[in-house]
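Could you have a look at this structure, given as structure tokens, before my questions?
For this depiction, one protein chain was excluded, whereas all remaining protein chains were kept in their positions.
Now for chain A:
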Amino acid sequence: MANLSLYTVRAVVVMDGDGNRLIAKYYNRGQNVQSYKTLKEQQKFESELFSKTRKSNSEIVLYDGQTVLFKYVNDVYFYLVGNPEENELLLGAVLNGLVEAISQLLKYNIDKRSVLDNLDMVVLALDETIDDGIALETDPNAIAANVSKRGVDTIDVSLSNFNEQTVMDAYKLAKERFNLALLR
């Protein structure tokens, strides 16, 4: 029985080269029967999936009764879990849209580090591509355009080290003040 609703995607998982989950989003709206409810089940599924697919770069696999499409860029692994009966090329278009858009947003340099450094854009790109299991957009240009870039702040910080930066800033500021005071 063909799927007559638009709910096509069951999950999107992004993993690093060691099979650790970076981002995972499971959708259980519509008729999608979600068999991975708990974190434990999800992790089991992901690690098994990873070990099954890591060696082959073969785009698609039927795993645990679902169609799984995957794509590697450097050390980042993108997985899209879809309905088993879904048109594979349609799912392929969705995954492609997501990966291409992220790639554009990260200036064609996807690796684990850049993904983590630009988490805000990655999660927004995912949100603009898939809305609760329904493909929202597949054109990478449109997805990338829909993701807003970071605004400007008084202090320029990058995400992963902004704790340290803030401290450093405070330290710098204090040092300047101190120097100023000394000069006086």
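Everything that follows uses one rule, which is that a residue touches a chain if its C-beta (ideal position, glycine included) is under 8 Å from a C-beta of that chain, and two chains touch if they have at least 3 such contacts; residues count from 1.
Definition applied: contacts and distances are computed from a predicted model.
Colleague: The hidden chain: which UniProt name fits, "Trafficking protein particle complex subunit", "Coatomer subunit gamma", "ATP synthase subunit b', chloroplastic" or "protein-synthesizing GTPase"?
Modeller: Its UniProt record gives the name "Coatomer subunit gamma".
Colleague: At which residues does chain A meet the chain that is not included here?
Modeller: Here the touching residues of chain A are 2-6, 20-25, 29-30, 35, 39, 42-43, 48, 52, 56-65, 69, 87-93, 97, 112-113, 116, 119-120, 123-124, 127, 131-132, 134-139, 141-142, 144-157, 159-164, 166-167.
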